[in-house]
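Would you mind keeping the following structure in view while I ask a few things?
A single protein chain has been omitted from the complex, and every remaining protein chain is retained in its original position.
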Amino acid sequence: MHDTLRNLSHLPARQAISRLCRLFWEQGWASGTGGGIAVREGHTLLMAPSGIEKENVRPEDIFEVDMKGCVTLAPLTPGLKLTACAPLFLAAFRHRQAGAVLHSHSLDIVLAAMTVPAGEPLRLTRLEMMKGLEGVGYFDVHEIPVIDNTALEHELEERVEQAILAFPKANAVIVRNHGVYIWGKSAIHAKTQAECLDWLCRAVVRMNASGISHLTHDRSQPDLPQRALAVIS
Amino acid sequence: MHDTLRNLSHLPARQAISRLCRLFWEQGWASGTGGGIAVREGHTLLMAPSGIEKENVRPEDIFEVDMKGCVTLAPLTPGLKLTACAPLFLAAFRHRQAGAVLHSHSLDIVLAAMTVPAGEPLRLTRLEMMKGLEGVGYFDVHEIPVIDNTALEHELEERVEQAILAFPKANAVIVRNHGVYIWGKSAIHAKTQAECLDWLCRAVVRMNASGISHLTHDRSQPDLPQRALAVIS
Amino acid sequence: MHDTLRNLSHLPARQAISRLCRLFWEQGWASGTGGGIAVREGHTLLMAPSGIEKENVRPEDIFEVDMKGCVTLAPLTPGLKLTACAPLFLAAFRHRQAGAVLHSHSLDIVLAAMTVPAGEPLRLTRLEMMKGLEGVGYFDVHEIPVIDNTALEHELEERVEQAILAFPKANAVIVRNHGVYIWGKSAIHAKTQAECLDWLCRAVVRMNASGISHLTHDRSQPDLPQRALAVIS
Partner (left out) sequence: MHDTLRNLSHLPARQAISRLCRLFWEQGWASGTGGGIAVREGHTLLMAPSGIEKENVRPEDIFEVDMKGCVTLAPLTPGLKLTACAPLFLAAFRHRQAGAVLHSHSLDIVLAAMTVPAGEPLRLTRLEMMKGLEGVGYFDVHEIPVIDNTALEHELEERVEQAILAFPKANAVIVRNHGVYIWGKSAIHAKTQAECLDWLCRAVVRMNASGISHLTHDRSQPDLPQRALAVIS
């Protein structure tokens, strides 16, 4: 694994996508042929293809798309399709000036979202790993939107866009029973954001499974907002 | 791991089997000397041997079998036996025109099947990863047969065949307290099917362990069939 | 990992021990500097050293010991000690004609043994993976002794020996809150035995965590012995 990631930040976007796809499959975030990655280079968006196992995406298998969503360069490899995530990736590129957007099927994120009541966001507070998320502090109550799934991926577009606009501090949108869209300033930044959110959701799920809460014995600041107490309990 | 899988779809069947066996062992699906893989090339079936640790199967260790189940070419390596799964693999090749059949001892699939009442199939609904299974949609209630185990593997033949015929939409048969037979159009397709089913069963088991359900807060479509509600609860 | 295991069965014992130590550490069975491996070549026992991280044992770090437990060849590497497991390994070599004995700190095996009442063995039944254990069938009720731990490893000797004699069908002795001794005809056979027992114990523990049992919906044979029903419930 180490060789695949050494100097990721210095790689051309096509190679970075290829290596991140493999990493994502190794993490269990891209089982089957799921998951997706898009990286922006200027006004060009490079996107991993659909219909292929993600640990096997080569630099020459990448699609190039403009900021309107039109394919400007398709790979010659037969059988590859533009990912159905394309319009969803575009929403984050347009509204958030993202440098890279990831779509992961992380089971921990999917399970954590199952504990969130309909219409509510996932609320995280008082977990140090939150500081790995862009602009978030330890005592914040950080909200990540959770939207309902649809039969077809492209039908999610409007919901994802609304969630992005409604939660300007979040850099992720969780799709219930499905996965997550998460973005950052660059490929490597989006990757670290995904790792942090995964750790946090794994914590939420494992606390549930063990019947423990990180708030029970925490005395670090007595004026904890009540709604934060609802995160795990 | 990446090197072993690069261009798997372009590998000759013997090499693909060798690499998939290793991958399966790495996933925990072929502990001890368990698990098995068969790939069809025209009318010839290539099968990983029994009696050997699966991460150590070489291309020259593979058996060749005809569509009647007769060995047409045995490996020269001493100590190898034709897998006892051979008649079960044949059932999927004959009745479903499978290109490859896998037998995995995935603990998550075994545990998920333990939650299924006797005589019932495993029912899956409203999990995006279902769309990775051939011909299955998000709102479907997808049924995968669960049959009881027998003392000897070859005694399973009739039960597997009946299950295949009774559940024409499923591309897998789960054997209670044992493992799963799962197939696809090719080696790589069978692998992606196995990964998706594994993710789905891991979700079922972890929801059980956490006392949560993916249906509790889901509002995406109100007319959810009642029987689907029985999947997890 | 694949390279380290290819043709393990054809490796000289010193190299096989080195590679198995690394594999065991990767599996989490030899955290810190724990765990141990001994392989017999004729009347010579080759043992991995103590006091060194197990993923870093080289062929020249191995001790040679005779069947009376006397060191006949010590490695030149400074700082290495003969493992405190040596007398326990000897018990299996003497009473069972083992070709290799492993000592693992597998957490799943330790947790599974916690569910076993004091003075009782771990009983396993109706899990296909049991067939990976030497001489065990699916409908058997297979008993593996569980003994209490002691302050010092060498004090376990008498208890391990008694357990070996009292449970002639088992090829493992579990030490409560500690780990397991497990043996086989060769290094590779001992490894497959350890993998199978690990799978089985992981199943027991995860069934406990999920509140499910493999016996609840199993109809494969109605005359299940009552004591078997006590395994999980």
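For clarity, chains are labelled A, B and C in written order, and residue numbers in each chain start from 1.
The rule is simple: a contact is a pair of C-beta atoms (placed from the backbone, for glycine too) under 8 Å apart; a residue touches a chain by one contact, two chains touch by 3 or more.
Bear in mind that the values here come from a model prediction, so they are computed numbers and not experimental data.
S.K.: Of the chains that are displayed, which are in contact with the missing one across the whole complex?
M.R.: A, C
S.K.: Out of C:Val65, C:Leu90 or C:Val110, which is the one that touches the chain we can't see?
M.R.: Of these options, the touching residue for the absent chain is C:Val110.
S.K.: Could you please point out the chain A residues that touch the chain left off the display?
M.R.: 1-2, 5-9, 126-129, 132, 137-139, 188, 191-193, 195-196, 198-199, 202-203, 206-207, 209-214, 216-220
S.K.: Can you list where chain C touches the absent chain?
M.R.: 4, 22, 26, 28, 31-34, 53, 55-56, 105, 107, 110-111, 114-119, 148-151, 175-179, 205, 208-209
In this text, only the chains that are shown with their structure count from here on.
S.K.: If you walk touching chains, what's the least steps from chain A to chain C?
M.R.: 2
S.K.: On Cα atoms, by how many degrees is chain B rotated relative to chain C, nearest 5?
M.R.: Roughly 90 degrees of rotation.
S.K.: Using mean C-alpha positions as chain centres, tell me how far chain A is from chain C in Å, no decimals.
M.R.: Their C-alpha centroids are separated by 41 Å.
S.K.: Once you find the CA centre of chain A and the CA centre of chain B, what distance in Å lies between them?
M.R.: 29
S.K.: Going by the touch rule set out above, which residues of chain A reach two or more other chains?
M.R.: 209
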